[in-house]
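Shown here: the complex without one of its protein chains, the others still in place.
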Amino acid sequence: MSQHDRTHHARIATGKGDPQCFAGTAGGPPKFKVGDRVRIKDMPDIFYTRCQVYTRGAVGEVAVVTHESPAPEDEAWGHVDKSEWFYIVRFKQTDLWPEYPAAFANDTLQTEFSERWLEAV
Amino acid sequence: MSHDHDHNAPAAMVDEISDFEALEIAVREICIEKGLFSAEDHRKFTEFAEHIGPTPAARMVAKAWLDPEYKKLVMTDAIAASKAVGVDYLNPTGFGTPSDYTDLRVLEDTPSVHHVVVCTLCSCYPRPILGFQPEWYRTPNYRRRLVRWPRQVLAEFGLTLPAEVDVRVEDSNQKCRFIVMPVRPAGTEGWTEDQLTEIVTRDCLIGVALPKPGVTSNLELPVHRAAKPAHH
Partner (left out) sequence: MAVPEKMHAPADMAECAANWTPVPLLEEIKEHGRVWGELAEQYGVTNPDPPWKTSLDGMCEVLASGSCSSMAAAEKRWLAGDVVRDAMDAPLPLLERRWEEDELSATLYQDVPFPERQLLALTHSLIKRGLVDPEILKQRMKEVHERLAAT
């Protein structure tokens, strides 16, 4: 038996989509709404994460509440029985990079987080 | 040694038919003869694998430019909207991987905001609707620098945006995939969907270029004009 069966995924997602196949599995409504100010937590990530280091500790604004899905930190190890809400958060570039030119103070960057990474500001 | 070569010489080719190459051809011919598929259907799928020609995403943008109702659907449910351009996201073609499913989102440019997409963690890309990633999209150079120095990187692609246009980078890091819907350029008034589709090239959909009348992915490559052209 090979270590990683690539057909697992298609079997749960075909006809529904992924993350759509996890709809309704987060166990409740999203904690944040569009426009909420949030800070990205700086949590340990010894094994696997998709939360970029450059966002840790930064404050941004929820731009989109996207969907429910297992967090990649769990899903990478096959744990798909618990889902979270996901959010696209918008940052001002000048809040992410100290040297970002002030002339372009309205430039922004968006990226996505599962709920565990966000705290209300 | 490479410096012994004429600089205009074509790139080296493998001048040998390996058993693997012969095997691929032989299996394919036998399947076609048995009626498992037709040569034309096979060619279509191969063409898709090589992402030649306008992508379904280009047509989605062109349709949305022309039809406000369709545009509403594109912005609220891009997965449903992709069916109108022949892509079924819920039953994706099987090139790969979990990342062929995903949640498609369209980023709408305005006269004051320009979007550009990157995946800093790997090379996430909306393959079912946009084909395979270009090589540069996978390079650490693009991934590392675009999030931090977007205007500089865009300028390297030949896209210099005025200061009054805000740049919004989308770092595609989870299960959402993105295409950019550029602003419909001036000079395309009265154009058909097919004409508009032609100018929405792959790079416009990633956000490293803007559509322009007359610029399509099928444009002839620039050539050195003959100093003494021959007339026949």
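Labels A and B are assigned to the chains in the order they are written; within every chain, residues are numbered from 1.
Going forward, a residue touches a chain if its C-beta (ideal position, glycine included) is under 8 Å from a C-beta of that chain, and two chains touch if they have at least 3 such contacts.
What you see is a predicted model, and the numbers here were worked out from it, not measured in a lab.
Residue positions on chain B in contact with the hidden chain: 2, 11-31, 34-38, 40-50, 93-95, in rising order.
What we mean here is this: only the chains that are shown with their structure count from here on.
Averaged C-alpha coordinates put the centre of chain A at 26 Å from the centre of chain B. Here chain A touches chain B in the complex through residues 6, 9-10, 13-20, 50-52, 54, 64, 66-67, 69, 72, 86, 88, 90, 93, 96-97, 100, 103-104, 106-114, going by the rule given at the top. On chain B, the positions that touch chain A within their shared complex are 79, 89-91, 94, 97-98, 101-103, 105, 120-121, 147-148, 150-151, 163, 166-176.
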